[in-house]
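All protein chains of the complex are present and in place, except for one that has been dropped.
Labels run A and B following the written order; every chain starts at residue 1.
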Amino acid sequence: MSPVQPPPKYLKNIINNAKKSHQQSRSLYYDAWIRLKRNKAAMVGLFFVLILVVVAIFAGVLAPHDPYVQNLEYRLKPPTAEHPLGTDDYGRDILSRIIYGARVSLMVGIISEGIALAIGVFLGALAGYYGGKVDNLIMRLCDIMFAFPELLFCIGIMFALGPGIYNVFIAIGFVGWAGYARLVRGQILSLKKMEFVEAAHASGAKDFRIILKHILPNTLAPIIVMLTLSIPGAIMSEASLSFLGLGAQPPMASWGSMIFDGRSYLRTFPWFSIAPGIAIMLTVLGFNLFGDGLRDALDPRLKR
Amino acid sequence: MTSYIIRRLISMIPVLIGITLITFILINVVPGDPVVNMMGKRVDAQTIANIRHQLGLDRPLYIQYLDFLLKAARGNLGRSFYNHQDVMKTILQRFPATVKLSLSSMVVAIFIGLTVGIISSVKQYTFFDHSTMIIALMGISAPVFWVAIILQLIFGLKLKWFPISGYSGIECMVLPAIALGTRFAATIARMTRSSMLEVIRQDFIRTARAKGLSERVVIYKHALKNAMIPVITIIGLQVGGLLTGSILTETVFGIPGLGRLSIEAINNRDFPVIQGTVLFTALVFVFTNLIVDISYSFLDPRIRYDGGEG
Partner (left out) sequence: MSAKKFLAVVLIMLVVVSLAGCGGGQKAGQSQNQGQPADTKHGGTLQDALGGDPPGLDVQQNSMLETYYLARLLFSTLVRYKGGTTDLEPELLAEMPSVSSDGLTYHFKLKSDLKFSDGTPLTSKDVKFTFERMLKPETKAINQWVFEPIKGAKDMEDGKSTELAGFKVLNDQEFEITLESPYAPFIQNLAVPCASIYPAEATQKAGEEWTLNPIGSGPYKIAEWVHDDHITLERNANYFEKDLPYIDKIQMRIIEDEATMTMEFENGNIDILSIPDSEYPRLSSDPNFSKMIVENTPLNTYFYVMNENVKFFQDVRVRKAIAMAIDKDKILKELLNNRGIVAKGLLGPGIPGYNENNPGFPYDPEQAKKLLAEAGYPNGFEVENWQAKNETFYKRNVAIQAMLKQVGIDMKINQMDSASWRQSRNNGKVPIYLANWWADIPDPDNYMYNILHSSQTPQWSINYKNPKVDELIEKARVSTDMNERIKMYQEAEKIAIYDDVSIIPLFHIKEYYIVQPYVKDVQFHPTGIGSYNYRTMWLEKK
């Protein structure tokens, strides 16, 4: 681990851009939106993301059946009009379970990354603003987080917290903060020396206020991009944990656990395992496309 | 350069100690006791107390930790609670399988990633560009364990082209390498494409073109060379990720690597093996990063590490 690693290159351009336009940040986002709208792939991504959100919120209305009601006489049935994706090994409607599973994926994306963001921004801001020993300690902690095998760390925290979907969110969030911390720190280091911050200092503003009011808003653009591109990772981590049986608890429907449940029937009832896999793929694809587009939009140098 | 490497090596020490400390805290906070776990269904308090004593688990925690640290510094990671094998020996037995899996996936990833990335950057905004990039993105978006079981089903069971699982020859590595490799191929392809696009826009490429050099020479000789630096970085970082991130692939395909060892150790609460594997993988990760950083200076003569902070 290098003592100070610069943020990834793609973020650097965004950072520079944000710095340049810190005075007129509204126009930065407006411009970005215009650029984003022109990017077809990003719009497709946004569409997928919006579908996920709508499905997750209105799962109760959209699902044709109760995802938890079992019908043991009607197990593992192929798709019919009644059950468009067939039934699982308890006779539950697979489509309804996938619809409810969207909730878990959306929540894992929002809550886990929210936790990671909160910890990361807080520690990154501390490190960047105060520097010295605080900085050193926090950056070493980041190095440790990066070098620690991620899934193992997640599993360790999961075991410590005990089973339950909220503990999955916490575990994934707790493992993923170091990237944000590094990003925020790097920006604060450079912003600190800029005129407007020094002006705020001179006018007697408190440290906390300076960080909150003047510095953080200027780090927003790269953070948004990083967040969008990190959500798929969190969704994937939940799926992996559920695949290992450590994620969502039954009867809760989670895409990862559905893949796991369905894999023994892969040859006879393939849709059982394939359908949730496709759901994950489209969701993650959506976030990736949207995130890419967002990145390009916030970095005008890549303009066509 | 040498002083830079020495500085980097020294800065690793607190990181590695921190990792052992966090691991030690975690294994002691996590519920589940190695001895109770060993006992299975028939539980006897006296037996438990006896084995705990024999394993040194009844000593104060700080003594257990210091004891581990001092021994580890001398390369002694202790013995597994379960099969009593020397942990260092166990790790060195398992490491080759993980390396083999990682390298074969890397070969798949680099081959597919570079090809797709270069072609789609040269043919920017064409149908080929869009469609391969979408496929590449889908590669990133599908869970590895899901791809793995689908590959098993199609190429192992239905077509019988490759073994379904196992570790007894190069043909066993094909499906795992594809399952794990496609994910990184997608990352490499995207990085190659964007890096190439950035380079192509730069002045020296325009100059080269202006000089009348053929497009082929411009792309492969001038652009690619300069576009490779971020790509190599990504590859280097991925190797670290591969070595630590192949747990699910190893499990699905039954490859006896470090990932499976560590999962088993966690499940069994085999403390010495957990400590050993975490420390070892961290060490590998940190060293690959160092090597990647050093290799920059060879790839890009403008980067020098001797002065100031890297």
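Quick note on the criterion: a residue touches a chain if its C-beta (ideal position, glycine included) is under 8 Å from a C-beta of that chain, and two chains touch if they have at least 3 such contacts.
Predicted, not measured: the structure shown is a model, and the values here were computed from it.
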Given B:N28, B:Q54, B:N76 or B:Q202, the one touching the chain that is not displayed: B:Q54
Candidate in contact with the missing chain, chosen from B:L77, B:M106 or B:A189: B:M106
Omitted-chain contact residue, chosen from A:P78, A:P163 or A:P217: A:P163
Positions on subunit B where the hidden chain makes contact: 30-34, 36-44, 46-47, 50-51, 53-55, 79, 82-85, 90, 93-94, 96-97, 99-100, 103-104, 106-107, 110-111, 114, 149, 152, 156-157, 160, 163-173, 220-221, 224-225, 228, 251-254, 256, 260-261, 264, 266-269, 299
Where the missing chain touches subunit A, by residue: 68-70, 72-73, 75, 89-90, 159, 162-164, 245-246, 249-251, 263-268
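Operating definition for what follows: only the chains that are shown with their structure count from here on.
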Chain centre separation in whole Å, for subunit B relative to subunit A (CA means): 21
Complex interface listing, subunit A residues touching subunit B: 1-4, 9-10, 41, 140-141, 143-144, 146-152, 155-157, 159-160, 162, 232, 236, 239-240, 243-244, 256, 259, 263, 266-267, 270, 273-274, 277, 280-285, 288-289, 292, 302
Of subunit B, residues touching subunit A in the complex: 7-8, 11-12, 14-16, 18-19, 22-23, 26-27, 29-32, 130, 133-134, 137-138, 140-143, 145-146, 149-150, 153, 157, 190, 194, 197-198, 230, 244-245, 247-248, 262-263, 266, 278, 281-282, 285-286, 289, 293, 309-310
